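Every protein chain but one is kept in place in this view of the complex.
Labels run A, B and C following the written order; every chain starts at residue 1.
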Amino acid sequence: MKTHDARFRVRYAETDQMGVVYYANYLVWMEVGRVEYCRSLGFNYRDMEKEDGIGLAVAEANCRYLFPARYDEEIVVKTGVSEAGPRMIQFSYQIENAANGKTLASGFTKHVFVGPDMRPCKLPPKYRARFGIK
Amino acid sequence: MKTHDARFRVRYAETDQMGVVYYANYLVWMEVGRVEYCRSLGFNYRDMEKEDGIGLAVAEANCRYLFPARYDEEIVVKTGVSEAGPRMIQFSYQIENAANGKTLASGFTKHVFVGPDMRPCKLPPKYRARFGIK
Amino acid sequence: MKTHDARFRVRYAETDQMGVVYYANYLVWMEVGRVEYCRSLGFNYRDMEKEDGIGLAVAEANCRYLFPARYDEEIVVKTGVSEAGPRMIQFSYQIENAANGKTLASGFTKHVFVGPDMRPCKLPPKYRARFGIK
Partner (left out) sequence: MKTHDARFRVRYAETDQMGVVYYANYLVWMEVGRVEYCRSLGFNYRDMEKEDGIGLAVAEANCRYLFPARYDEEIVVKTGVSEAGPRMIQFSYQIENAANGKTLASGFTKHVFVGPDMRPCKLPPKYRARFGIK
């Protein structure tokens, strides 16, 4: 599985009073990984949404938390496509501490392609090859 | 100045590692207060946006922080309109701890009315009376 | 399975440019459901954390998204405990539109009890009965 790395630092806003990153923020990081993955394939999620009216509605999200991420740590999100068809796509993520390579969390998100009316649709052919969809 | 109270509890997600509510979240609370204020005037911000395409673009926001809000405390946001004209409106807020009445923060937000193209516009007459605008 | 309802309205801050609630926010809502569930059992998560230094570290979170939640809708989060032992607990959630009872999403979170050092520990006996743990 081809993967792509997105890197950024943990923001203070992302911590909670337990002194670690609040669990919902890992899903935000998955989104950052997903967007950068698309960009690495040579297209831009924003343009797909804007020009073709195609969105990726989330159908399921899952995250397993192994070690807490902490403020100001540099994070790497390794993103790949673990499954894809004309109507759906699944991304997989590994979230690591960049300094020591420790895996902090892993997970996946499943998406269905939707049109401007938010109803499921098939991904236009021009985008399929990029995701390895026939 | 007529005011309206919005009440809710501090969420864990809203805290940071200092053990208090992260400062940007007070602006989210102001939004909650603003929306409830409009509802108390007998109309719904959502409908104004949806049916008339009128939005309230924020032009300025200010918050003074006096005492930290903490997880699970019940909060009251007292919202009023401190200034209003056909093209702009200013809301004022007092954020209190509901249990002891202590003022935690106060602030204001200035807004301009915008149309569906995000350009400034005049508030349609039918909404003006509600805000006391002539 | 005993469940408890938490109710609140969708905040503007919780929407994204697709016009629906951003997917990570459902995990914030699960936290709101979890806290209210504990309160309905007669104890307070904040006090457990503060007085006994016991936290609930998230080990896994899962959410299936059926229909999008939209701004200003009233939401009900039905929370229950689907599994529990001295070292871990699993909460299940059903997230509904309060006006029409439609299920918008469902999911679960698994937690391990941790001490002040963030290391796994056993839940103190005084809290076990509340969760139906022997």
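Rule of thumb we're sticking to: contacts are C-beta pairs under 8 Å (C-beta built on N, C-alpha and C of every residue); 3 or more make two chains touch, one makes a residue touch a chain.
This is a predicted model, so every value here is computed, not measured.
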Exercise for review: Could you tell me which of B:20, B:89 or B:123 touches the chain that is not displayed?
Suggested key: B:20
Revision key, fill the gap. Chain A positions in touch with the non-displayed chain are 8-9, 11-13, 28, 31-32, 35, 44-46, 71-72
Review point. Touching the missing chain, which residues of chain B?
Key: 18-20, 23-25, 27-28, 31, 55, 57-65, 68, 109, 118
Revision key, fill the gap. Residues of chain C touching the missing chain are 12-13, 15-20, 22, 24, 71
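Everything that follows uses one rule, which is that only the chains that are shown with their structure count from here on.
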Exercise for review: Calculate how many whole Å lie between the centre of chain B and the centre of chain C, each centre taken as the average of the chain's C-alpha atoms.
Suggested key: 27
Point to revise | Centroid spacing, where centroids are CA-atom means, of chain A and chain B in whole angstrom | key: 32
Review point. So which stretches of chain C touch two or more other chains?
Key: 28, 31
